[in-house]
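For this depiction, one protein chain was excluded, whereas all remaining protein chains were kept in their positions.
Labels run A, B and C following the written order; every chain starts at residue 1.
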Amino acid sequence: MDERADEKETARLEAFSDGVFAIAITLLVLELKVPKEVGSDEALANALAKEWPSYVAFLSSFATIGIMWMNHHRLFTHIRRTDHWLLVFNALLLLGVTAVPFPTGVLAAYWGHPGERVAAIVYSGLFVVTAILFNLLWRYASGGHRLLRKGASAAAVQAITRQYAFGPLLYLLCFGLAFVNVTASIAGTIGLAIFFALPPRSRPQL
Amino acid sequence: MDERADEKETARLEAFSDGVFAIAITLLVLELKVPKEVGSDEALANALAKEWPSYVAFLSSFATIGIMWMNHHRLFTHIRRTDHWLLVFNALLLLGVTAVPFPTGVLAAYWGHPGERVAAIVYSGLFVVTAILFNLLWRYASGGHRLLRKGASAAAVQAITRQYAFGPLLYLLCFGLAFVNVTASIAGTIGLAIFFALPPRSRPQL
Amino acid sequence: MDERADEKETARLEAFSDGVFAIAITLLVLELKVPKEVGSDEALANALAKEWPSYVAFLSSFATIGIMWMNHHRLFTHIRRTDHWLLVFNALLLLGVTAVPFPTGVLAAYWGHPGERVAAIVYSGLFVVTAILFNLLWRYASGGHRLLRKGASAAAVQAITRQYAFGPLLYLLCFGLAFVNVTASIAGTIGLAIFFALPPRSRPQL
Partner (left out) sequence: MDERADEKETARLEAFSDGVFAIAITLLVLELKVPKEVGSDEALANALAKEWPSYVAFLSSFATIGIMWMNHHRLFTHIRRTDHWLLVFNALLLLGVTAVPFPTGVLAAYWGHPGERVAAIVYSGLFVVTAILFNLLWRYASGGHRLLRKGASAAAVQAITRQYAFGPLLYLLCFGLAFVNVTASIAGTIGLAIFFALPPRSRPQL
């Protein structure tokens, strides 16, 4: 298969993945519930204000899926060929991404109520899993430059490998926090999204 | 990174954004509720007719997201490169777009009932925010021709900058109207969508 | 704007439209409702069988949106440039497409129950509107070869114009039938989808 056909291959994989990312991130809004009929402007304002856990969960999941998309995007500026296992690893990663609205909904419903600890554990647990899957995908694709484009610089590849290794640990920290303090765990998840959204020196160009 | 790679970069960003726009605009239909079982053709016709606030909210949100897509489309005929912050500004903009179905649902449920004022404030408030985000995205990308394609004419760029500056003010007007008169505020939002859908002389070709 | 840039323009319009078509056609499945808890295999089989109007409405809407996509696809093998009004006409057409799940849900809920006539009128009425919008889009784009690709054959263009003129009339017939006999109206809609799915001699290659 020549280079152009290769690129066509990754192009379709990226397009499909982008579709899943875009849909998962947009379906999050369905977890925001219109308050049941209330009798006045003040009552509606209060009802909407009381839904703050939904908004924070929405923001946190949006930011995290957004960061995942940026990372996926970044990896595929280096990956130029696909093979069977790459498709499988990518499918597992997308499984994690499509699942996000469910724990987001659980968190939105239970944060601030009895059960919030379990909700936060499930929520942060999913991000540990997706962070691990990102590492698997990248290590498979980059191992021995298996599926990278020809010009991929070894230094850039190693930099990504090093950085990605921290992802699971950081999300594991949020997971651990969930057992102790729900708010701290969610704050950690949002904090990580903001941190990853900052342009690190080691990757001046995403 | 050479020119072709650049274009590939913006292409994927545009494709992802288009996905989010397309999904958000299509999810709006889920806010239209099938009337609960009624006993006759006349009763169903009445029940459907009573849902007019849902239809108007649907139209208003559809038109507004459509205009946002056209604007995004237009900006990216000039923007040819991406960098870290462009992705972040674009993500913030998409956050606003994906959120639209929620205030649309609130407006559909409360317009014509107690609470409509708060519903209209939230609804028009979101469009103020997205209009500001559009300005941020464009000003970042066009400042010093940072991320524009080489041939981008300075006049065209300035024309866009001037026009976009009005967006937040106009939506702020609708936001202010919501405190006084809900119908006027929604009429203003729809009016703005129609206004932006007209081909202004200064942009004979979108 | 050179030819390549033009093609990029229609490419993004087609991609966005395809996204909306794909989402609208896939959201239809949400109108199929899982039967509320029943006590046995037989009861579930009966409950599922009783939902036949949902399945027929799903099939009818799927086929109709599918035909619309094929037609859109076909038009854009000839249209190669966009302008402001084309975007507007296309947006109106997509408005019709995104709305389809709502009357589909109304039909699924009311067919076979009092109110079915109104449901069928609304359902078939939407397709009259979309058929008219298709004609507007095409006539605008093809009038004086305004936005067609250079090599577009006048004969092929006229053939499309002639065929499309029948669409609104045929759907108007289904609309009229809805006032008299709901089943005949839906059968007509499905029949039209099958008819348009057959390869007419005048378009040996879609």
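What we mean here is this: contacts are C-beta pairs under 8 Å (C-beta built on N, C-alpha and C of every residue); 3 or more make two chains touch, one makes a residue touch a chain.
Values in this document were obtained by computation on a predicted structure and should not be read as measured data.
Shown chains touched by the undisplayed chain in the intact complex: A, C. The missing chain, though absent from the display, is touched by one residue of A:Val29, A:Val56, A:Val106 or A:Ala141; that residue is A:Val106.
Although one chain is not drawn, the whole complex shows that of C:Phe21, C:Trp85 or C:Tyr123 it is C:Phe21 that touches it.
Contact residues of subunit A toward the unshown chain are 1, 5, 9, 12, 15-16, 19-20, 23-24, 27, 30, 82-85, 87-88, 91, 94-95, 98-102, 105-106, 109-110, 113-119, 122. Listed for subunit C, the residues touching the missing chain in the whole complex are 14-15, 18-19, 21-23, 25-30, 32, 34-35, 37-41, 43-45, 48, 58-59, 62-63, 66, 69-70, 73, 77, 197, 199, 203, 205-206.
Just so it is clear, only the chains that are shown with their structure count from here on.
When chain centres are taken as C-alpha averages, the shortest distance to the whole-protein C-alpha average belongs to B. Set against the Cα centre of subunit A, the chain with the most distant centre is C.
Annotation: 25 Å between the Cα-based centres of subunit B and subunit C. Multi-chain contact residues of subunit A, defined as those touching 2 or more other chains: 23.
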